[in-house]
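To start, I am sharing the structure in question, which I have written as structure tokens.
Every protein chain but one is kept in place in this view of the complex.
Should a chain be cited, it is by its letter among A and B, assigned in written order, with residues numbered from 1 in that chain.
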Amino acid sequence: MIETFINIILFAMLVLTALAIVRIDQLFGVVMLSGVFSLLSALLFVTLDAVDVAFTEAAVGAGISTVLMLGTIALTARTQKKATRSGFVPFIVVAVTGAALVYGTLDMPSFGDPNAPAQLHVGPEYLAGSITDIDVPNVVTSILASYRGYDTLGETAVVFTAGIGVLVLLSGLARRRREDEEEEDA
Amino acid sequence: MHHHHIILRVVTKMLVGTIILFAFYVQFHGDFSPGGGFQAGVIMAVAFILYGIVFGLNKAKQVFPAWVVHKLVALGVLVYAGTGVASMLLGYNYLDYGAFNPHHPSHGQHWGILAVELGVGITVTGVMVAIYYAFAGRPPPMKDEDW
Partner (left out) sequence: MINVDFIIGHMNYWLFIVLMMTGLYIVVARGNLVKKIVGLNIFQTSVFMFYISIGKVTGGTAPIYPVDSQGHIQVDPSLTYSNPLPHVLILTAIVVGIATTSLALALIIRIREEYDTIEEDDILKIERELSAQDSKAHGSAMGGRA
């Protein structure tokens, strides 16, 4: 009962934050509210039993992502121009997409159903195997690093590639331009 | 800038060490409690980013030079992939950690998970700090007073 109550409060705050982000023109406020959104979603992850995910979301979404976005608006612009287009066509697009997604959920098992297909296969085997094969109490760690080690290797490679991409876009070009100028001076 | 924000500077000096310690705790205690390489990497990066924000980018680059950061970005992926190669050289499948202790496979799993999580942590730390350096090193179009 108390869990449902907490969920409803968190949802209400998430929706309010999202609507405020739609309306506000000051980008500083938008970035701060997106940090708030991340923190609220981290709370929701805790009520959904995903403590590892909540931890990551709180550190990444509310921490690093806010810093990077503030850095970006410091380098670009502080406000957005007033919207000139009407919001009607986007609203239709969003409503149709949302209706299609809701239609898709109608066949899904109920929230928290222990007999849902997602709960019957693979998951229980990992839960049991984590005791016998790996002997690690945190099942999330044992799946992340051992059962699904290939996945995580791929994800690490993606993080690596994105980092290289940012370096090429921002620092690499600056250095090349500086070298060009030095050549012109010489 | 140098004589402002005394409270921020003092609090930051006290916090940075604690944050790094917490990052190591999250990294190496990830088997028993929430945490692991991804979270630890982000928290470790946050320590350096906080230092950079309060004391300036140049001070942060003295503590943690950019070339070291760039090496770490690649080193983590190499540690991860190298763990797999090591298990292959011992005659097992790629990333089969049983190789590291054939008589007691679950101990081998512990070593494997430790190495792999370390690789993830190193890469994530490197990438996050490198991204911050790249963003902060860009000349801003406006001065601070225009805010």
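Following the convention adopted for this analysis, a contact is a pair of C-beta atoms (placed from the backbone, for glycine too) under 8 Å apart; a residue touches a chain by one contact, two chains touch by 3 or more.
A quick note: this is a predicted structure, and the numbers were derived from the prediction, not measured.
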| item | value |
| --- | --- |
| Residues belonging to chain A that touch the chain removed from view | 7, 11, 14-15, 18-19, 21-22, 27, 30-31, 34, 37-38, 41, 44-45, 48-53, 56-57, 60-61, 64-65, 68-69, 71-73, 75-77, 80-81, 83-85, 87, 90-91, 93-95, 97-98, 101-102, 105-106, 108-114, 116, 118-119, 122-123, 126-127, 130-131, 135, 137-140, 143-144, 148, 151-152, 155, 158-159, 162-163, 165-166, 169-170, 173 |
| Where the missing chain touches chain B, by residue | 32-34, 36, 38, 41-42, 124, 127-128, 131, 134-135, 138, 141 |
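In this section, only the chains that are shown with their structure count from here on.
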| item | value |
| --- | --- |
| Averaged-CA centre spacing for the pair chain B and chain A, given as whole angstrom | 19 |
| Partner chain B, residues of chain A touching it in the complex | 51-52, 54-56, 59-60, 63-64, 67-68, 71-72, 74-76, 78, 133-138, 140-142, 144-146, 149-150, 152-153, 156-157, 159-160, 162-164, 166-167, 169-171, 174 |
| In the complex, chain B residues that touch chain A | 26, 30-39, 42-43, 45-46, 49, 53, 70, 73-74, 76-77, 80-81, 84, 95, 97, 105-106, 109-110, 112-113, 116-117, 119-120, 123-124, 126-128, 130-138, 140-142, 147 |
